[in-house]
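Beneath this line is the structure, given in structure tokens, with notes to follow.
Every protein chain but one is kept in place in this view of the complex.
In this document, chain identifiers A, B and C correspond to the written order of the chains, with residue numbering beginning at 1 in each.
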Amino acid sequence: MKMKKFINAPENLTDELLDGLALAHSDLIERGDENMIINKKLADADRVTIVTQGGAGHEPAISGFVGDGMVDISVVGDIFAAPGPQACLDAIKLADKGRGVLYIVLNHAGDMLTGNLTMKQVKKQGLDVIKVVTQEDIANASRSNAEDRRGLVGCIPTYKIAGAAAAEGKSLEEVAEIARRFADNMATLAVAVRGATHPSTGALLSDLGEDEMEIGMGQHGEEGGGRQPLKTADETAEIMVKALVNDIGIKPGEKVMLIINGSGATTLMEQLLVYRAAVRILKEMDIEVVANYVGELLTVQETAGFQMFLARMDDELLRLWDAPCETPYMKK
Amino acid sequence: MKMKKFINAPENLTDELLDGLALAHSDLIERGDENMIINKKLADADRVTIVTQGGAGHEPAISGFVGDGMVDISVVGDIFAAPGPQACLDAIKLADKGRGVLYIVLNHAGDMLTGNLTMKQVKKQGLDVIKVVTQEDIANASRSNAEDRRGLVGCIPTYKIAGAAAAEGKSLEEVAEIARRFADNMATLAVAVRGATHPSTGALLSDLGEDEMEIGMGQHGEEGGGRQPLKTADETAEIMVKALVNDIGIKPGEKVMLIINGSGATTLMEQLLVYRAAVRILKEMDIEVVANYVGELLTVQETAGFQMFLARMDDELLRLWDAPCETPYMKK
Amino acid sequence: MGLDQTDIKRMISCAADRMAEKTGYLGDIDSHFGDGDHGLTIGRIAALMKERAAAWDEGDIAGFLDDLGTGIMEIRGGSAGPLYGTMVAGLGADLGENETDLDTEAVRRMFSGCLSEMKDLTTARVGDKTMMDALIPAVEAARTAQGGAGQIFEAAAEAAEAGAESTKNFVSKFGRARNYGDRTIGTPDAGAVSTALFFRGLSDGARSAK
Partner (left out) sequence: MGLDQTDIKRMISCAADRMAEKTGYLGDIDSHFGDGDHGLTIGRIAALMKERAAAWDEGDIAGFLDDLGTGIMEIRGGSAGPLYGTMVAGLGADLGENETDLDTEAVRRMFSGCLSEMKDLTTARVGDKTMMDALIPAVEAARTAQGGAGQIFEAAAEAAEAGAESTKNFVSKFGRARNYGDRTIGTPDAGAVSTALFFRGLSDGARSAK
């Protein structure tokens, strides 16, 4: 598959896309130095603030969720590549309004390295920061090996819930406790049917046969082991729902959040079919969906496939999920 | 290209996707008989109401924009296929709260036939309905041959503006006048780089060479004549902006709405690059972008490409665009 | 020499068979310059025709055709739904409510009623590469054909077939295919071909009526 994208010079890609984002949403966000996207209302914030970091190329994630009620600053690296620790440290200092900073990092090799280096400096400088790592991909490691679990779409509802907790005026410890409680009770499984191309190098990200799908594929085309013939929406949903319920250990009578996150080229039509099937299967298990999202939150370029996300909900988490937010790509 | 989609039986596709949509957004919409998606607050409406119709397969359009402040009922046919006139007539009667109904139809062969048959019955039965047709594709007919212009993404902002006018309590004539004023001053141009497959038949919708793009491609893969080698984001934006400005006849000092609508597989990253370039080019022409949207509003399955939409704005139209709305895929 | 309910029933059923046999081919033609679903839609229309014909045991001919036409319109088939619905209902449009035995003059009224309803719906005419390229010659042939109902329908079917064949030489002026301009030359119009199949089936069914 040849790369067919509307880009200019690959080396300016991230810069230009952040420019476009800030231009299109100048009422909500602005660009800072060093690839930062900043909540325009950050200046007035008298509360815990939220900083995150990650590569570009996953739009609308992650910078599309900067704004009141979600992320205050996102520090962007390059395409699929983490930013450096100095940029993250600068962002944390800029975000800190004297109430502390929650620093959310997805579990990917580069992000974790940067996150650790950043925290070293944070400690050296005595800043009030708690780092929370999202690592919820159940494909390639068991729950007991959480450090090996990749961070997939689960970061987005984590931002939302942490952001709402911060907006309620909770302390840094409380916000971090809530974010961790949510993150500890979430799980994601991805499926892909067709790969994409790396927008800077043109390299093919994964390579699937004409009739194949792969359950468990990572965010950059990394394999997850579940190669199999393409199945229907209902069959695929069933495999994935059962794996997720089982992983989190959700019991009959419990309430959940269900997200179907399109990876890029899979239509909303298909996502809605999968959502419908998943709700039915959960209902049969006496599990109630009390919160949802169906659409593209975190994409992997034009990959065809989706991520199914499930999380155990309680009343507080639900209230925080439903709380108002105003960001370029999530408004409540 | 083989079809690789998560579907079940093709003949149940539209039914299942509308089910999924209603299930995922049960706070805002509900399913009615005959493939209708209905605004849950319609019952309490004491105002002009908005009915529209069209094929499925373009999600989130059109049913994803049913809800307060936009569409009250959308009548869905099958994949890319218009519904019948009886269903539309039923929807109009259901929507009518004694203040009249604005009936918005996109200019496509099947939709126009149904729209005309529906209006025949409307007249026979003495209902208070005004039909507005959106026909803004500049690719295959000149402005003086508007009946030959296809309706592309322009229907979505038209819904928004008409819906807001209705919410303000304006009369049917006033709402229709506003919708027409907006629609008469809008233009869209589409570009595609890779086709998609018809989800029911598996047939390839258009077929482009490895290095080709096509400017002017219709909503279902129909050709528009502008086949050419793939260009950069900046170059493509320039060609399209100039054609649109020229078509509407926008003058320096005027204000516009600019929409970059992803067709399916083109990333938001690319859309943001194109948006950025378009704003720059408009600025050079002394044209100010006062309203925008960058993202997927009306897709054509997994087609790679986008539609660029431009419309002349005035203060009233801008106020209506910015007014609150609450639908599954547009919230303000 | 006339047509009664049993004849119309058999004719509709026969037309449905001819259409159903060719859905693959129709989809194929439509996929060149359309969206490839004409076979799908014609398949659904044929199924409805078959079902309604089988279930029809009372009521007048005009009422049956009108109901069937209305049903076809609601098939959600894009252009073909309203067009076929109008064409089928149109066959009964100029029949009286209680006409149950159709003589030659009544049969000719079926054709003229059909054409005027269709002309009301679409401005397409001969040469525009649509269903009208089959329908208009069929109606014309029916107007001048000698003999009874069987011969009239046979003449209409032959004219429709010739009309459909002629669309190969035309440039699309209506529907999605319009955007392909000159490139449509060489391929027949899907709707014209299916219309010819419709009239072929009606004639096949009418033949045994005598």
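The rule is simple: contacts are C-beta pairs under 8 Å (C-beta built on N, C-alpha and C of every residue); 3 or more make two chains touch, one makes a residue touch a chain.
In this text, all values refer to a predicted model and were calculated from it rather than measured experimentally.
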*In the full assembly, spell out which visible chains the left-out chain is touching.*
A
*From the list A:G55, A:G69, A:P157 or A:G264, which touches the chain that is not on show?*
A:G55
*Out of A:G32, A:G69, A:G154 or A:G224, point to the residue that touches the absent chain in the complete complex.*
A:G224
*Considering the whole complex, which of A:E30, A:D78 or A:E212 touches the chain not shown?*
A:D78
*asked:* Take the complete complex as the reference. Which residues in chain A touch the chain that isn't displayed?
replied: 14, 34-35, 55, 77-87, 108-110, 113-114, 116-117, 140, 148, 198, 200-201, 203-205, 218, 220-225
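To be clear about the criterion, only the chains that are shown with their structure count from here on.
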*Could you tell me which two chains share the largest number of C-beta contact pairs?*
A-B
*Rounded Å distance, chain B centre to chain C centre (Cα mean)*: 33
_Intercentroid distance (Cα basis), chain B paired with chain A, Å_ = 29
_Overlap residues in chain C, where contacts from two or more other chains coincide_ = none
